[in-house]
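A single protein chain has been omitted from the complex, and every remaining protein chain is retained in its original position.
All chains are identified by letter, namely A and B, in their written order; residue positions are counted from 1 within each chain.
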Amino acid sequence: MAAAAAVSLEQIDWENPEQIGLWRDAWQRFRRNPIAVGGLIFVCLLVLDALLAPLLVSLHLIADPLKQDVAHSYAGFSPQHLLGTDYLGRDLLSRVMFGARISLMIGLTVQAIYLAIGGTVGLIAGYFGGRVDNLLMRFVDIWYAFPDLLFLLVVVAVLGPSLFTIFVAIGVIGWVDLSRLIRGQVLSLKEKEFVEGARAAGSGPSKIILRHLLPNTLGPIIVSLTFGIPRAIFLEATLSYLGVGIPPPTPSWGIMIQDGYQAIFAYPHQVLVPALALAITMLSFSFIGDGLRDAIDPRMRR
Amino acid sequence: MDDSIARLRWLRVPALLTVVGLLVAACGTSAPTTSNLAKDQTLRVNINTEPNSLDPGQEQYSYEGAIGASISEALLKIKPDLSDAAPATASSYSVSSDGLTWTFKIRSNAKWSDGKPVTAADFVYAWQRILDPRLAATYADPFFDGTIAGAADYLNLDPVKDAAKIPDFLSGLGLSAPDASTFVVKLQAPMPFFKWIASLWMSAPVRKDVVDQYGSDKWATSPTSLITNGQYKVSEFVSKDHITLVPNTNYWGGQPTITKIINYEISDDNQAYAKYLNGELDLDNVPLANTDLVKNDPKLKNEIKFVPQLTLFWMDFNTRKAPFNNKQARLAFSKAVDRNALATNVLKGRSAPATFFIPKGMNGYRPDLGKTQDFDAAAAKTMLTQAVGDPSKITIDFLIRNSTANKQIGEFLADQLQTNLGVKVNQVVIDSKTVTTRLRKHDYQLYVGGWGADYPDDQDWFDIWMTGSGNVFGGYSNPDYDALVKKADIEPDAKKRQDYYDQAQKILIDDAGGGFLYQRNYMFLVKPYVKGLTTTAQDFEDVGDWFWGKVSIAQH
Partner (left out) sequence: MAVAQGAPPRGALISFKIPRGRAVSLTLYIIRRILWLIPVLFFVITITFVLIHFAPGSPWDKEGKQLSAAVVRNLNAKYGLSDPFLVQYGRYLVNVVHFDFGLSFQYEDQPVSGLILKSWPPTAVIGVLAFLMIVIFGIGIGVVAALRQNTWVDYIVVGFSTVGASTPAFVLGIILIIIFSVTLYRITGGNFSLPTGDFALDQHLIMPVVTLATLPIAFIARLTRASTLEVLRQDYIRTAWAKGLRERLVVTKHVLKNSLIPVVSALGPTFAVLITGSVIVESVFNIPGIGRAFVVAVSSRDYPMILATTILFSVVVALANLVVDLLYTVIDPRVRLG
């Protein structure tokens, strides 16, 4: 604890906040956090993988993830198939690499939807309190009480099973947790002296929300979002399990975990490989989240 | 969600047959001597899903039949080799020379689980009850309204608007009980397969006084009021967990060796497999992915029990839509799938490839008729191009139910069609009810359909491809086929009948009404101490579940 305080003091001595902007300043601090940078590098590699995977296939560097060879299903590790093959003899490594595309896309898009809806509802409810809070929170109650599954089935039936449908479905049903979290934060923050100070100084609600409340709730939000990414990926897996997931043959980690689970006694690596990919991705997002929070926390600038 | 995962239980129709005639024998000579028997004669099996009802008039799923086969007994029961229906609650039956009147003699010592005698009136009541539109019995149509004289009006009788007409309709049916031990049924036409209807589980008798006392919808929900006439009776319901059966001490055919059957309702295959390994289950349906593991395990491989089933799957083409309105195109699709790879590799040798409709184990099994659909990728592609032009311009919507097993087979088929024909296949994987709705609305192009025998008579199979059938969705229609099947269904001469059916099957295969794929087999693990297991090709959820009465547990 004392160490933490010392570090931040050191930073303040070392930098000149007057000259460097908030975000550049944050970047400077983030850069010096090796774990966070490691996480960032992994995520960048993942993004690269997601973008370049089709190219690697056409260059024959990795196998075609959709190419079936049922005579060699559930094959073990071999030079041709570094991670073996799945139940239809498809290359597992290549499927994991392609799975990153779908999973990343879902994880990120869904968090954006959560943040947009949940963040707005949470901030407004928390800040204005009273009648507005009550109304919004009752709306949240209704939303929360609602059978997700039924909603998903209807959405999929109306829009047809597709990637877009999954984004909408997962994004729209899951924002409630975040909105409650933010509301709770704001509810307590708005009584704090610096907010009261700002209000006394004549700042309007939108300025207070954006300038003072939002940055101060950032820590928990980032933590929640970092956890939200793999949760969205799991949710996608659960959706597949319930028959409203991404249509085959597109590989996603969720589907791979689901399929691998069937073979968990006989071929445990079928589930462990995508689960591990997911875990490492998750770990990386957590490290980035921690690094970011430490870096942009406004109180550390003082 | 949980009930359809991972197992190919698509078509486990209420194959509602019970087979006991041999129960007497089971309790006699074939059972091991008591000195070899374990003290605890409890059998623990998995029926996968909680039954919705055990009322013979209400049941429709195989996980209900799995219990029903033991607790309710119809007039007749099929033999284990499915060659015939043997006497059960009826000790004998006779058919009039015109084939229209069937007279069943009820056993004088047939008793309900509360000790009262089973009478012909119990059958008259049970069958009238099934045909009462207000009960909405699930399979009143076609088993009962399609056979019994005077019952055809069932289709037009609205339970609300025509309520006043219902009593007359019921009393006008061809069902009567001249005395307590004689049950007479008059049919609409001579139907040689009626012996199978009389052995359906839902044909079991029902007690009017019990239904009146506890209520038509309540009597089958508690062990006290569920009074049945089978060899076993229900002693305990534990919701979503298990149902326990104990012997019916009043049963006419003597007492079984197994004194307790615990039917677990475990939907997760891995969980059931773990329970088997730990000795908490005596039988287990091996999860598909574990097939090779089990086959190579020095201990488990000796516990494998392999049982072919009368269940067959095919590609259901929607013949109302292009390209499947073209017979040659359908044939091309049928020829484009490597059934050996499907059966041996994807399904791990647990299914038999099929290019024909009637599965092994039935009279009508004629694999030679399937040549037209034999796998030939090159010929298939040429055929398709000739029929409808450039295959790469064709996109097929392939409707797939959402269980893992269905999805895996769907992925394989889609890949075969794309690779071998060059068409594009869109896999539409959605929840089961939605799939059925779309099928019934004909809103699809391709689907994997199938059929499991209700009873081992060709009529049960051939009728489903008749014009306007509700059980094949593709709208296949060929007047020649219809005429042959209609003739065969009521033909008393067995040889002629088989000949008509063979001709019909050839038309169906050559027309590619369906692209036939494989016959499903059961691969179970059975503990070595389970003795006397008697399997049939129509088992419900566990191999041998018609014949628990013949099983015993050896010392172990």
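The rule is simple: contacts are C-beta pairs under 8 Å (C-beta built on N, C-alpha and C of every residue); 3 or more make two chains touch, one makes a residue touch a chain.
The shown structure was predicted, so the numbers you read here are calculated from the model rather than taken from an experiment.
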item	value
Chains in view touching the one left out	A, B
Selected residue (touches chain absent from view) among A:29, A:90 or A:183	A:183
Full-complex contact with the absent chain, from B:137, B:343, B:488 or B:525	B:137
Footprint left on subunit A by the chain that the document does not show	1-5, 8, 129-130, 134, 137-138, 140-142, 144-147, 149-151, 153-154, 157-158, 176-177, 180-181, 183-185, 187-188, 191-193, 219-220, 223-224, 227, 230-231, 234, 237-238, 242, 257, 261, 264-265, 271, 275, 278-279, 281-283, 286, 290, 293, 297, 299-300
Interface with the unshown chain - residue positions in subunit B	1-4, 10-14, 50, 52-53, 55, 58, 60, 133-142, 145, 154-160, 217-218, 220-221, 238-241, 264-268, 270-271, 274-275, 277-280, 401, 431-434, 436-438, 440, 450, 452, 454, 470-471
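Throughout what follows, only the chains that are shown with their structure count from here on.
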item	value
Between subunit A and subunit B, centroid-to-centroid distance (C-alpha), Å	47
Residues of subunit A that touch subunit B when the two form their complex	66, 68, 70-71, 73-74, 87-89, 153, 156-157, 160-161, 241-245, 247-249, 258-259, 261-267
Residue ranges of subunit B in contact with subunit A within the complex	1, 5-6, 269-270, 273-274, 287-290, 292-293, 341-342, 345-346, 401-404, 407-408, 410-412, 414-415, 426-432, 434
